[in-house]
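Note that this complex is displayed minus one protein chain, with the remaining chains in position.
So that you can tell them apart, the chains are marked A, B and C in the order they are listed, and the count of residues begins at 1 in each.
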Amino acid sequence: MTAPPWVYDVWRLPTADPADVSALRERLQRDPGYEVLAVMGKTEGNGCVNDFSRTLAAHAYQHFLQDRGAGAPDISPLLIMSGGTEGVLSPHVSVFVRRARRADDLPGPALACGIARTDEIPIDELGRLGQARAVKRAVLTAMRDAAIENPADVHFVQIKCPLLTDARVLEARGKGLSVATDDTYQSMAYSRGASALGVAAALGEIDESAFGDEDVCDNWTLFSSVASVSAGAELSACEVLVLGNSESAAGPLCIGHAVMRDAIDAAAIRDAVASAESAANLAGDAKATIRQVFAKADPAGEVRGCRTTMFNDSDIQATRHARAAVGGLVAGQLGDPMVYVSGGAEHQGPYGGGPVAVLLERPV
Amino acid sequence: MTAPPWVYDVWRLPTADPADVSALRERLQRDPGYEVLAVMGKTEGNGCVNDFSRTLAAHAYQHFLQDRGAGAPDISPLLIMSGGTEGVLSPHVSVFVRRARRADDLPGPALACGIARTDEIPIDELGRLGQARAVKRAVLTAMRDAAIENPADVHFVQIKCPLLTDARVLEARGKGLSVATDDTYQSMAYSRGASALGVAAALGEIDESAFGDEDVCDNWTLFSSVASVSAGAELSACEVLVLGNSESAAGPLCIGHAVMRDAIDAAAIRDAVASAESAANLAGDAKATIRQVFAKADPAGEVRGCRTTMFNDSDIQATRHARAAVGGLVAGQLGDPMVYVSGGAEHQGPYGGGPVAVLLERPV
Amino acid sequence: MTAPPWVYDVWRLPTADPADVSALRERLQRDPGYEVLAVMGKTEGNGCVNDFSRTLAAHAYQHFLQDRGAGAPDISPLLIMSGGTEGVLSPHVSVFVRRARRADDLPGPALACGIARTDEIPIDELGRLGQARAVKRAVLTAMRDAAIENPADVHFVQIKCPLLTDARVLEARGKGLSVATDDTYQSMAYSRGASALGVAAALGEIDESAFGDEDVCDNWTLFSSVASVSAGAELSACEVLVLGNSESAAGPLCIGHAVMRDAIDAAAIRDAVASAESAANLAGDAKATIRQVFAKADPAGEVRGCRTTMFNDSDIQATRHARAAVGGLVAGQLGDPMVYVSGGAEHQGPYGGGPVAVLLERPV
Partner (left out) sequence: MTAPPWVYDVWRLPTADPADVSALRERLQRDPGYEVLAVMGKTEGNGCVNDFSRTLAAHAYQHFLQDRGAGAPDISPLLIMSGGTEGVLSPHVSVFVRRARRADDLPGPALACGIARTDEIPIDELGRLGQARAVKRAVLTAMRDAAIENPADVHFVQIKCPLLTDARVLEARGKGLSVATDDTYQSMAYSRGASALGVAAALGEIDESAFGDEDVCDNWTLFSSVASVSAGAELSACEVLVLGNSESAAGPLCIGHAVMRDAIDAAAIRDAVASAESAANLAGDAKATIRQVFAKADPAGEVRGCRTTMFNDSDIQATRHARAAVGGLVAGQLGDPMVYVSGGAEHQGPYGGGPVAVLLERPV
């Protein structure tokens, strides 16, 4: 998929409902030269087990892109739909696209996006080491796809992974297979956790030999600083999108990141901006524009020593609480509610915290 | 209730559950010289119609204070319980207390707290002009109680007001009385709205003759910049707590405020800090400590031109969404999740926004 | 669409998720001679405003039927998706099909199904007289389609109608149009109510001149005994499915109905069975089999003088409460949880009650 020097772009487009592809249709009419690598959506369901807004969006974008033939020839575009737009968060899609480099493009290093897919995750490997290893391999494939060699140049790895529905749990029982958990909501956490450990292993943040099944969703000292994982019932393999800066890429975009140590870590958001500015290598007092933010929100029963009620609330799931709060903070800090905040950050940043990445556009 | 020059204090105390009075018990044992004027709680229910955490807290604090005889002799302490600690918000009470001034107290102007109660609000006046007028009178009474003469010195007016339960709606029907609405959740909005217009009238922000029943929850150009109203099924009158700075008061505390123009207005939080610092009249480079923040969160279907899903979410009420988001922003800005954020800001600040007040402690 | 003497059938098929069309695919492979008139689904969302399970199911069945060309040549199949499978209710679709009569078919009268569509309902007519009139005309069209002349032979009229989303409310404001309500959840009730009044007018249950806009969702003495209406964001016209017994139809199926006077009216369920048995005109002690039940569930703040909490529960919408309770009763009475129970029965049966129809299969 790689080969020519690419210019990558990210189009952030509002959606009127999960099935709304109109803004992308319009944009592709205006910019027909781009091929679509991935659509990463914030859809407006509950982000939990029975969130059909994700499936609906995936159906709609898949039909649209199939009809158009919009993807690169050798891999179909990733559809990474993350549910949950609580509070001020605004439903939208970030569409990752690329075109061949032109002479007048800003030279790199610049944003590069790589994609990959694992095979189907067997039911009894979901939320376990097997899933982590499959993800690790896919992350390395996606880095090659993006022409990023140094793990330090990777600033965000978005993964969409499967979960255990009741039907899958029953299927496992029928086959005599053990599963990581038979609670469907909890299986989302295990699947996200194993995926994140796979990212950490791929980037050398932790050693693959250092953890086993029992560490998933238990040993919180193990984590990746750039992994962002979202689970959904609409797929059975893992899809990987790697975002980083590559010497081979060109164009005005750059990415950086930082790690929120808890759900109210405003300083980390500023650090992520600084990280991206540093990657952008701005001349003099040039000022870059923030194009998008990607953040993870992790529920916690205590924040800076104060009790929260996220885990005791039987009416609203903890991930919804966390997403709403972190969404309010990120949107407020940057004055923009159309940001990507995804909930449930097991092994994605430290316990209660999570990665935050910032996409900048350098002035031309 | 006024008379001697007072020193007012505000104790912010965590609660382990809505009925937990242990932290206040302990504090009063350590500081027996204070009388309790009001307990303003953030309890952990849904903040909507069937939020029994408010009633439970009111019961527990009422029993505790009655047994102790903790209040001023001439008025029983106000119990203003506001439900909803979504996201990172942490359940707590702010206890407003006072003691007679001593020679070594920092001279004023300083924080002063005044309280008052309306008569029972008749069912057919709830959410209407009648309620607004009753609140206006009570605000003026509370200002006198606090020895604040200039409305500009009032920085926060917290009101607890009743709502229409199904039982009250049926009672009204039985008596042939018209009600503002027969939707119980909506009646909370009307009651909050009418109360806020009463505050605005009392402080000269709007003219009482300028509005009628039909403006409540409809004409959003009318609002108070300092009103904060919370509705609950546990009372049938309105209770008013006025916070401001008074020449007659002494002690280290000062209060200021600003108005958030929408739910992501981080600048307004900084402005509120500046307003309080200005009132504190700090010498040289002295630095005050933030002791507490009081803010309102208002749901909105659109924030800075971006669609939100608060009003389309049939699983989570809009006020819960708003409280979670604004709570995340305020807590993140100030690094503290034990702040007071109350939801549903009808006529409390502009549509979609709301007042935010900051309580500072001057260094001694 | 009518013409030849038809045999109508109803296939009740379980679904593994809202997009699952596999059981229908399989059935049509086995029985290729049938054409599909309508798919009436019980999907597993919240049945309220943001229920994307309905849209997802509609997308999936539409794609499936388009690809197959399964419908009658002159009208595309109706897709009536009703959200909400609370409690024991089991997600499924009822597929209404027909084939030309054969010599050995049981002679009629037998079940006949007629379908029709209104034009798009203008935003300012939704929930009002205009919508009722459009539905009335469509019901009469569908009766002709089913070759049912006598309104007394109509036992169930299922309608799918639009609602007002935030976007539509804003659109109306922009155009200066008045809407029945600007509360999206409430608009579902108005749309259902106006549709039901249209059914009642079509069948002569009430006189069209006897009601106006102001009666919708207010004058509960006006209702239809056979209307069942479900609202959804996925369409902007009304779709009508008429079920009754026709002399022109043949085959083993018959339908009957009764009216539940409240949500715990078990006797009405038995009456509906008796009504269908009477229509089946069973010889001697022949025993028919219950093939499916269609019922409406209406929230009520009081049932037989006892207070319920449906309307005071700010965590679960009232229609979800009602559907769960009536679903439990119907499923328990008949020993079968895969029944159709739809929530929100405004003008569909008396206040707090609703129609219940029973489909029987006569022994051959």
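What we mean here is this: a residue touches a chain if its C-beta (ideal position, glycine included) is under 8 Å from a C-beta of that chain, and two chains touch if they have at least 3 such contacts.
Since we're looking at a predicted model, the values are computed, not measured.
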Considering the complete complex, identify which of A:15, A:118, A:184 or A:225 is in touch with the unshown chain. A:184
Touching the hidden chain, out of C:44, C:105, C:153 or C:361, is C:44
Of the candidates C:85, C:118 or C:186, the residue in contact with the absent chain is C:85
Using the definition of touch stated at the top, determine which of B:28, B:89 or B:233 touches the missing chain. B:233
Which parts of chain C are in contact with the chain that was left out? 14, 16, 44, 46, 85-92, 263-266, 303-304, 306-310, 312-313, 315-316, 320-322, 324-329, 331-333, 335-338
Residue numbers in chain A that touch the chain omitted from display: 46, 48-51, 165-167, 170, 183-186, 301, 307, 309, 311-315, 317
Where chain B meets the chain that is not shown, the residues are 16-19, 44-45, 50, 52-53, 55-56, 59-60, 63, 167, 233, 315
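Operating definition for what follows: only the chains that are shown with their structure count from here on.
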Mean of the CA atoms for each chain, then the mean for all of them together: which chain is nearest? A
CA centroid of chain A to CA centroid of chain B, Å: 39
Indicate the whole-number Å distance between the mean C-alpha point of chain B and the mean C-alpha point of chain C. 48
Among the residues of chain A, which are close enough to touch at least two other chains? 16, 44, 315
